[in-house]
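One chain of protein is taken out of this complex; the other chains stay put.
Lettered A and B in written order, each chain numbered from 1.
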Amino acid sequence: MACPDVEPQAQSLDPVFAAAAAPSPVSPGPASPDGPPPDPSPPDARVVLTDADIARALRRIAHEVLERTKSLDTVVVLGIPTRGSSLARRLVAVIEEVEGVSVPVGVLDVTMYRDDLRHQPTRHVEPSQIPATGVEDKTVILVDDVLYSGRTVRAALDALADYGRPRAVQLAVLVDRGHRQLPIRADYVGKNLPTSTAEKVQVRLTEHDGLDVVRITGGLPR
Amino acid sequence: MTARLLVRGASILGGGRADLLVEDGVVTQVGSVSSGDGVEVLDADGLVALPGFVDLHTHLREPGREDAETVASGSAAAAAGGYAAVLAMANTSPVTDTAEAAERVLDLGRACGLVDVQPVGAVSKGLAGEELAELGLMARSRASVRVFSDDGKCVQDARLMRRALEYVRAFGGVVSQHSQDTRLADGNACCHEGEISGRYGLPGWPSVAEEVVVARDVMLARHTGSRVHVAHVSTPGAVEVIRWAKAQGIAVTAEVTPHHLALTTDLVSGYDPVYKVNPPLRPEEFTLVLREALADGTIDAVATDHAPHALNDKQHAFVDAAFGMLGLETAFAVVHNLMVATGQMSMERLAEVMSVAPARIAGLSKRHGRPIAVGEPATFALVDPSARWTVDREASASLSRNNPWHGRSYAGRVVATLLRGRVTARDGVVVSAGE
Partner (left out) sequence: MTRRHLLSAADLTRADAEEILTTAASMHDIQHREVKKLPTLRGRTVINLFFEDSTRTRTSFELAGKWMSADTINISAKGSSASKGESLRDTVLTVDAMSVDAFIIRHSASGACHQVAGWVDASVINAGDGTHEHPTQALLDAYTMQQRIGSLEGRHIAIVGDLTHSRVFRSNLILLRTLGARLTVVAPPTLLPSGIGAWSARDGFTVSSDLDAVLSGDDVPDAVMMLRVQKERMSGGYFPTAREYAVGYGMTAARYRALSAANPDVAILHPGPMNRGLEISPEAADSPHSVILDQVSAGVAVRMAVLYHLLAADTTEVAV
């Protein structure tokens, strides 16, 4: 297949206009007040990160950011929807907890910049929220849940360029599962996870799914 | 040599099953007839013999629009549909508004010989609605024109209508009026004014545009003592006026088309110009009133308003497309299915409204709409009331394809048509003279 960038967080919808009615898309967003239904764990799922592991990974990334960045004044953190946005907010919260500094955080929707739009049902578009400081001359840290082919990050770099010219762009991901199709690497990685392309990496976060967990499903049993 | 044809085993209306021997175009025996040498046999087992149909309202398009229909192709469609005579409307190019034009149409029809093509003369010169056409010369011509109509246009001017009615009385003529007040139906109007036109933003025209003209014309008929014929009645209000006028003894007759009996205005919601017709398709409750009026005799006749159009005149936006739809080949099936098969009307009444009454209105009663009996012309439609078939617009003998009946299924089909002893069509296919 030409474009295997099927990352698990991809939200899609399929309005059918003049054609037959289609089931309405599930709108993304925070969990309902009653709590979302318990996430059914597929029978062949293997947990690779627990909630504690996720928290630890974020904490480590926060420390690495602090070590590598001379001044937090120029840092802007941008999450890539859907789950990257939540991870970005968590990361900024940890930094503030550790350092007492409030780092600008926002959302960068990359849908309109993707190169695989033609091959999938129409994707949901999230509004981008760029902090008032802008990105010009800033160190932008992009945050996503899974790094796979690299195509999402490529789209994010293009999207970012249309908002201005950052001094530097860094990438933080919760999971790097390999199989890159573009010359892209992450600066901060929560966990390197060797996978086969037949497997799927499921990231579940409380804000969306009611629990924190990373699982692998599918593929051959080991 | 005498041409002899034996129609074997047909049901004769009111007379049971019988054989019909036809010699030189005339019925010579009715009953049990044995076939002899040199007698061609037409097996009519299970078929009903009706007098050949007469269409008061056909557009043959020749001269002028031979790409849409010719006298030959229209005659073929008529024969296939069980018709023995058609009245060819005057709105050709040039208009049939002179004796010469009328004779030309008559001669074109005779040359084909499939149906009697009887020209309708224009009421006004060039259908312009201003001056009378040469009504008397057309009446005296070889075509013996008796029906006059500006069809496609309405004679708006009450004074002109009055004069036309008075004038044709001298030779027993009748004015067939396309009743439509052009001030109430504006230039863009393309469908029935009602909920559908409101929702779909199509300019419509109201029922009353037809009704005010029908009301005016019956009063003019009373005043002049002349005959007026209401073409393609489509509204309950018009039916009401006609019913009242007949009760007063006013000489008014009326026709209704198969499409106004069967099709409804909601069909235009798909914007397919095949459903664009004048008068427009009306709501279902209108069709119910029209069916009842046809059954009870308020409406005298079924007429097709067969209106062929070249594809390129229909492939425009709905408001820009031409008005009209085909009807000759499907009229019997539609009327039989809707009125006879449902029990609302007898087969005798169908023969009345499709043959006897139109022949009478058009002044053709000597040759058409005759009883099936010894000494009468062998002009029949042999129909199979139980045959189910599906209309295929590609199978039409017409040159045009603006066929709203395409894909619809009916019980009742014309199996053969005879014109003065000659089989003109079998199973929807024309039999040319040499066969």
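We take it that contacts are C-beta pairs under 8 Å (C-beta built on N, C-alpha and C of every residue); 3 or more make two chains touch, one makes a residue touch a chain.
Please read all numbers here as calculations on a predicted model, not as lab measurements.
Engineer: Among B:G9, B:P94, B:P203 or B:P371, which one is in touch with the chain left out?
Structural biologist: B:P203
Engineer: Residues of subunit B in contact with the chain that isn't shown?
Structural biologist: Considering the whole complex, subunit B reaches the absent chain at 186, 193-204, 206, 270-272, 312, 315-320.
Engineer: Extract the touching residues of subunit A with respect to the undisplayed chain.
Structural biologist: 13-22, 24-25, 27, 109, 112-113, 117-128, 158, 161-164
To be clear about the criterion, only the chains that are shown with their structure count from here on.
Engineer: Quick one: subunit A and subunit B, Cα centre-to-centre, how many Å?
Structural biologist: Chain centroid spacing, subunit A to subunit B, equals 73 Å.
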